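Left out: one protein chain. Kept in place: all the others.
Now for chain A:
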Amino acid sequence: MSSRHAPRAGGPAPREPVVARSGVAPETSRFHLGGPGCWTMGPLSRETWAQRLGAFRASPSAFMAGPEGEDLGRDLLNELRSEKLSEQTKVSLLALSLEYPAQLWPDAAAAEAAATSLLDTLVLLPPRPSALRRPLLLAATTALAAGDALGPTSGASRRLLPLLLGLASGRDLGRGFGPASEQRPLQATACECLRELESCKPGLLGGCLGLLRSLLGQEGPVQPLSLLLALALRNTLVIQARARAGLQGLLVAGDMPAAGGPWNWTLAEEADAHLQPQAPSWPAAEEEECGLAVLEPSPEEARELRAAVAQLLDTSYLLTPVAQAQLLWLLGWALRGLRGQPPVLFKPQLVRLLGTAQLTLLHAVLALKAAFGEALFTAQDEALLLRRLTLAAQHPALPLPAHLFYLHCLLNFPENCPLGPTGEETAPLLLGPRLCRGLLPSLLHDPSALLAHLHLLCLLCAEDEEKEEKGQDWCPRHYLGELLAGLRQRAALHGGPRALATLCFQASYLVVHCLATQPTVLTPLTHGLARLYRARPALAPHFVDLLDRVGPELGEPLRTALRQEVVSRPGRDEALRWHLQILSKVADGKAPSATLGFLRAAAAHCTDWGLQQALLQVCRALLRAGVGEGLADLLQALARQLEDPDGRDRARLYYILLAHLAGPKLGVALGPSLAAPALTSSLVAENQGFAAVLMVQEAPAPMRLSVGPRRAAGPVPVLQLQVEVLEPLYSVELRFRVEGQLYAPLGAVHVPCLLPGRPCRPLHLPLQPRRPAPAQLAVRALFATPAGLTCHAHLPPLPVNFADLFLPFPRAPDGDKQGFFEELWDSCLPEGAESRLWCPLGPQGLEALVARHLDPFVVVAQPPTSYHVAIRLPPASRLLLRLEAAQGDGVPVALRTDDWAVLPLAGDYLRGLSAAV
């Protein structure tokens, strides 16, 4: 044994680790004794470092935030060159840097500096054997890769990469790298470092494939070189496929980069642009999806590739099982996207692999199965693989975690011809009941094992659904029922651990999830659960949780069963708290009298705040469900009788809500659910829920109002309003206010429902002018939204024009229209006023103008030249017009009114007529 092991193996004192791993943080105060300065002043003793590292490990973030944090990284690098510390202590320091480089050297510059320092330490080591070379290589690699410093501009990278490659190829690097006995382990370590760098920067070794192949063919250590070559090969193929480039002779080219010469970063930089979540090497990801374009190598490249893969596979038996598995995953991935690369190369390995119990190997075989399917596994092979998997999932020599993983693999088995939907767990077609016999759940299983096996049983029951109950050797549903009953029995155990109850409900949930359509399963399950509640009401939270998560297939009958279970009990029960919790979940409109009876009986026993709140919570559920009769009495009684004022207030509030709100509104007002009431007042919590609902809220205008065509008829002027809405509105009430009290107050207009896109008949707004004058109407809308909120909105003001007030006179006697008009005309004076004015005419002439604007009011007409018009202006005015002897561009109008205040309005009106056309 070499001398370097002396400190480890021998000595009277057994080797103790420098790093305290007790997990108990040493008191931090201990580290303040010497002040932060003590860390940097001179070399630290082994014990000091042990304490310091222990404190760091206990909580790196706390340590780094403390006074010593800043210096740790620097001190560590310095101490590595100290002659006073033992190698073992230095290995501990390096071990820390392997785990926490980001904390020690938080940015790329610091990482680069650290790597440089580590490399310096490495070359400065004396040529005797040392335990530090290997961890120094690992640490420098880690610092660069984890610190984002690896790259063509990094000096440390430019030093490390050729050094690693030199070591990996077994080149003599001089005495500085220790005695010959250390070369072999360092060669392996260098391969590992290169592999890690390649993992973090795919394509880094793309230029070294040929070199690695030749090394593998020579004396190099098989496992590190195989894994390195396989990874570099896979990455190169992926990168080249993405770039739609060929292999470009990469597999054969290959002397190593000249010492000191530039490293080839081309492929790595190519890959960098694509560094993104990689698709899994699993078939569900289609090739296009994972960006792995199909690469078509030239025949020569294909031959070289086959040779490389065969070379790797042929020596794979020399690798440890876990390394073999990695190799298979990598090569499977590498070859999957390649045309013309039959996967038969893997075939010779399979029989050997199928016989083992090694988890990673069987998993790797499944990965190959998924990657190549029928091309590698015939139907018989598939059947054999499935049998071996089934066997492994129950083999008594294997541990439980392995069983469960194999069971998972069975339910996600990559079948050659899958039938079911992808992405869901299903039992493979070939996995018949016979194969499954040993895989069925039993009460003796651990919880996760039971659930896993139960899932399989449920899948088999689901498959069995269409078939008749056969009754002979296979009756999975019966077995399922027995099993669930056993689980419930255990869950019912008073004082038993919660895990048993949880397991029972998880199993029930799983069964409902898989077998929701099978009443033969659900009916006994419902009854069984109701009995379980009877036996152990303390499981109420589990029942509530279950009801929240299952569909109506179980939810509906279970609600009914639980409600009956609860209300059939006397109200005074130790478990009243649980009963009320259940009732608040299951109380609905059905059989309210029994529920109310229970609550009345229970009320007397609700002596503390919590119980009272639970009781009121049930009342709340009943309110929401629209139960009115009987509930009002109960609430009134509670408002008087409850001891706690908060409870009384809440009961009263519910009573008021019940008395004043209609059913649907109440449902909305009480919201879907109330958060747990605040400790002091449930009213506050309740208010948060529905204050918004009960208050009228300001909203932006959801509608447009406009005045439609006039309808000059009837005793008073009536505005025809046209409405357009942007969203459904209900119970719309439009309120109008006249500015300046020109009209009598206006009544509101009600519309039950307004829907966008559906035409609404015009709304009529009767006006009662106090003076015949135009006005502005301020408009507000109150309405209910589909969500049940009541809102109000201000709409733009609505103008009422002078002409909107016009009404015709009652019809004149047929014979004497002219006389009727003249009588009106004469009656205006002397109190009234008279005027003459010029009414401009547009191109259409007088006849059209009258027809458009004045037609309802014409008493005597001699078209096209003469019209006598009589207009009634509520409340009690009249306006008379004679339009006679029209000219080309206008008509003279003689005008009389009994209300002189109308004159200017009439003048404006007439002058504006032609423009209004």
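Convention: contacts are C-beta pairs under 8 Å (C-beta built on N, C-alpha and C of every residue); 3 or more make two chains touch, one makes a residue touch a chain; residues count from 1.
One rule holds for everything that comes next: contacts and distances are computed from a predicted model.
Per UniProt, the protein behind the absent chain is "AP-5 complex subunit mu-1"; the candidates were "AP-5 complex subunit mu-1", "AP complex subunit sigma", "Probable cytosolic iron-sulfur protein assembly protein CIAO1" or "ATP synthase F(1) complex subunit delta, mitochondrial". Check A:A50, A:L335 or A:L361 against the missing chain and you find that the one touching it is A:L361.
One of A:Q326, A:T595, A:Q617 or A:S914 touches the chain omitted from the figure, and that residue is A:Q326. Here one chain is not drawn; of A:G373, A:G486 or A:G628, the residue touching it is A:G486.
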